[in-house]
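Omission of a single protein chain aside, the complex is shown with its protein chains in their original locations.
When the chains are written out, they are named A and B in that same order, and each has its own residue count from 1.
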């Protein structure tokens, strides 16, 4: 049976809605269920890395799984209920089963007083703790008294799970696209990114580069991948961290630490025709933090719409499927397709006839009737490619220098290549 | 008998008018007649390169000569007449002698519907063809019927002709000034350039560099020169392609492909005091295309007034002697004299007393009465030359850094040189 294809904004949004209820964390069955669903669309190589494995400066933590959690009145009325919204439990909470007074419980409750109807998202990955998140306005209604507090979770040796999908290219040099899959019921962060990445992977046909899509928990996932792929990293020529792909804001490209890596140039080139912002690298945000740590310093940028922590709904229950739109996800997908379309064809050619202009006319590459002032764009593109193909200018360099569309420059280069005037 | 000197705008313009009627092309007697007239003003070394000679990627074409051409009614009335204006014949037209209907003839007629009273200029150098150019309003008056079509031209083995004039300098490093001489009755493009170049050559006295003036057909001429001067090219330190030197527009300097060659810096420096534009290099225009092809990549820019194809009269009968003015040619000539004046004196000196300031007073180079706040420009120039003459700054660098006129910096450097404080 053919894998279902994600093509339209509506199809992307439907996947977001399907993934939304799953309780993901940096380890555990929520990630596995998510990878199962991704795997229905694109082949996925799954990895399980055991608890305790050393990965760079870190160690794979115990695996966390949760079955139920609630705060209930003595009469059994659940006033905070994980089943209703998985954000209600602080991620990685240790198990609890205890009756306590509201004032004791309060130390474990997190709200957003400024957004009293929203439930915050909180985790405590690397320090044993437990807690509940709830709306401030809900908390305000809780009467004093005792409550039954239950978190039916497990923290135990297990593994960290991530998945890879590879689209083989004509060369083994790689482009990586990385999405974090560790957030529970948060739509923009990062179910929209997952959906867009799947669609992008499905649409890559016979690319030049080998494209590797990484679906991994944030931070520890990318650190694990980097630790386990030391020999592959030198093959990674370009990359993007994709997140927040569906909110109403304009596209935002965050440059790599290198600041002028080829992906930085390509993204800025294709975004010029869309509403967008470009921001400098900073060592905060998503997994570009790891890919761009100084030891690796990869040419990996980050594409989002509104960036990390830049919208009020960020890390709250308001980041739900209603917050992401089919149109926004289509726009993100379109920009990525354009960008990889340029990146994948961005060659450097060398003019084999660099002394004077070669005679284009005798090769059928040029109008024979001289004296006309309206040199056509295609001919200008040929002249630019010949003039700048000295080994140091890529087609993108040439397109930007010439003020010509990349596609026309690419076509001109191929024509010159076919005529034997340039070589790759 | 002394050669006639071109000094005033009126003298420049008179030469344009004298050269205007000649039917030039990339080969043939029109070029030879033009070089004869140039040679009346400055000594010219003539070169004849035989048809069939391989020059870089090109081959010297057959030589084209034309004696007469017309379209006439059966009664012998010439409705299109080469004798009246040589633009009426498409350049390099193969011979024709035929009676044909107007509708057959129309495929060979070129007009400018948007400028119905102007005759376009067309050529077909590298594909055998023939044609006539005429005003649209003339074409509109031609009745249907048969016409006698005659082009009494010859395409035969011969040679390509070009001329060189050299002003020897104190060093063998060269500055080239290149003018195309292949256009028939077009005044701005490039008779004005030829006239200005002659005047400039006449006014160079005992220069530092060796100046080489090249009067050659466009494209094939510069390619021929480059092919035949492989060993000289490494002597070419700077150069200018000069064209469109007389139209009413402001001066336009087009930078070399290097973008910051010394000629680029010099031209921008001297143009600052005139109305002007500076444009980036592009591989389109005049023979800078060849000099700046990536294999040569010479420091050759291009000076025009309105640039290539940038005015409606371009490549039409409206580019006649009335389109170019004595004042505009004088202005072009003045800018060139200023520029070569700077270029020719733009040395790099080395401060022989670089530790602390040398004591200028004891050498008579400085006011002895201290405490005054009005340091004179000449003294400032000496301090700047001493401070920046570390081998990496030219006098132009120093003038621009100091915000001082080049002449004052040059005088200061010579004074320091005479005092033994700097060496070249």
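Please note the rule applied: contacts are C-beta pairs under 8 Å (C-beta built on N, C-alpha and C of every residue); 3 or more make two chains touch, one makes a residue touch a chain.
Every value quoted in this text rests on a predicted model; they were computed, and no experiment measured them.
Checked against the full complex, the candidates B:90, B:243 or B:402 give a single residue touching the omitted chain, namely B:402.
Contact with the chain not shown here comes from a single listed residue; of A:74, A:283 or A:403, that residue is A:283. Interface note for the absent chain: among A:315, A:348 or A:393, the touching residue is A:315. For the chain missing from the display, the contacting residue among A:64, A:121, A:162 or A:323 is A:121, taking the whole complex into account.
Against the chain not displayed here, chain B makes contact via residues 351, 353-359, 361-362, 368-373, 375, 380, 383-384, 386-390, 402.
Along chain A, the points of touch with the absent chain fall at residues 56-58, 91, 120-127, 129, 219, 222-223, 226-227, 257, 282-284, 289-290, 292-297, 309, 314-315.
Note that only the chains that are shown with their structure count from here on.
Chain centres here are Cα averages; for chain A and chain B they lie 55 Å apart.
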